[in-house]
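Quick one: structure below, then a few questions.
Just one protein chain is left out here, and the rest sit where they should.
Then we have chain A:
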Amino acid sequence: MAIEIEKPSSVRLSKVAISKTHGEDSPYFAGWKAYDENPYDEIHNQSGVIQMGLAENQVSFDLLEKYLEEHHEVSSWGKGAPGFRENALFQDYHGLKSFRQAMANFMEQIRGGKAKFDPDRIVLTAGATAANELLTFILADPGDVLLVPTPYYPGFDRDLRWRTGVKIVPIHCNSSNNFQITPEALEAAYQSAESMDLKVRGVLITNPSNPLGSTIQSSVLNDILDFAVHKNIHLVSDEIYSGSTFSPSEFVSIAEILRNRNYKDAERVHIVYSLSKDLGLPGFRVGTIYSYNDDVVTTARRMSSFTLISSQTQHLLACMLSNHEFTQNYIKTNRERLNKRYDMIIQGLKKAGIECLKGNAGLFCWMNLSPLLNEPTRQGELELWNIILNQVKLNISPGSSCHCSEPGWFRVCFANMSEQTLRVALQRIHKFMEQRKVCSVNQ
């Protein structure tokens, strides 16, 4: 054994700094690395890796550009820059009133007016990532638990747990009922936490769901709320994809459920929203917490000092989102385009012999490749994922990084590329499936 040479003691970092809870060593992120090293380009690198692991919405950029072109005063305060001084100095954690009003209106429009939002209950954060972490700090103490239905967005492992010290206990869902959340699954998760002597503080759902790409039914939402009431815990509804439902009538927000109940039990409900997905502006860093609980609103506001939205960005968006004509048109057109993309990918996959979960929202589909697995295990899934990444050159997200209890499911994003690129991706999948058929026939 080698002799250990003692290095001069280097100055130590904290447990948070050296912990791996950020989860960035998982396959979900490793795929991104492969993409970064060899990115597909329509012209310059046609054999590169196509990124289908990033839930970004690029289908409606032109609408944004058109607006900004026609209203350039919103990005520069116009001639003489009136209002600039106040804006430059504005760091009030309440946020610009006009912006909060515009956000409330936008959220109402998305829900077809079926829910009302009070601008004074909106707390602004630099992105939904910050909003989810902030709520976790407020609702739970270190060592406490949040129940989260699987499969879930891999980023939650980091956002809900890393600095907060809070744990996630999964609510297991499976394909037998299209991965819907059941009262039995909720209870089982709760008992599981109890048996580990852990205190459950809340349930966090994503509606529409990531990675499933489907909305949660009204009856299920009622069950979840009843469960939260019964256990006297919080309910966080991350509705970041609410504007990305293909048909407006199919999305039911927890806000509507509350309205139907005359807001009884509302003080335990908190909604997270953001412009990163619906408006395709993740770079702007705009997130919100909408809470029916006064103490949570007060505390979240104060805590938002760590994650304020640039006043310049607030000003720009306040103007844009107050333009009713723009928002109506955007919401409608964006939905149509996403729907078209979704149909395109579903048809393409079907032709290749691949089934997906029936979806109605989001920027991705939930693809079932379990028939292709060598073995019905996580290992089998990762082996298949590796082949798809390195041979087919597609970066898709394996269900295991979303904590799916059934191996073989993959999330495939379709809105972060041009239609042409999507066609290329579908061709590659088709070819891959053909080759496998040939191989199995020849065996």
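Keep this in mind: a contact is a pair of C-beta atoms (placed from the backbone, for glycine too) under 8 Å apart; a residue touches a chain by one contact, two chains touch by 3 or more; residues count from 1.
Throughout what follows, contacts and distances are computed from a predicted model.
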Listed names "Putative aminotransferase ACS10-like protein", "Phospholipid:diacylglycerol acyltransferase", "CAHM3 protein" or "CULLIN", with the criterion being the UniProt name of the chain not displayed: "Putative aminotransferase ACS10-like protein"
Touching residue (missing chain; options A:D92, A:E184, A:E375 or A:E419): A:D92
Hidden partner chain, touching residue among A:I233, A:I289 or A:I331: A:I233
Touch with the omitted chain, as defined above, among A:S218, A:T298, A:Q379 or A:Q435: A:T298
Identified contact with the non-displayed chain, of A:M52, A:A102 or A:I138: A:I138
Touching residues (missing chain, whole complex) on chain A: 9-18, 22, 24, 54, 56, 58, 61, 64-65, 68-69, 72, 75-77, 79-81, 84-94, 97, 118, 120-121, 126-127, 129-130, 133, 137-142, 144, 158-159, 163, 201, 230-234, 258, 262-268, 280-286, 292-299, 301-303, 305-313, 316
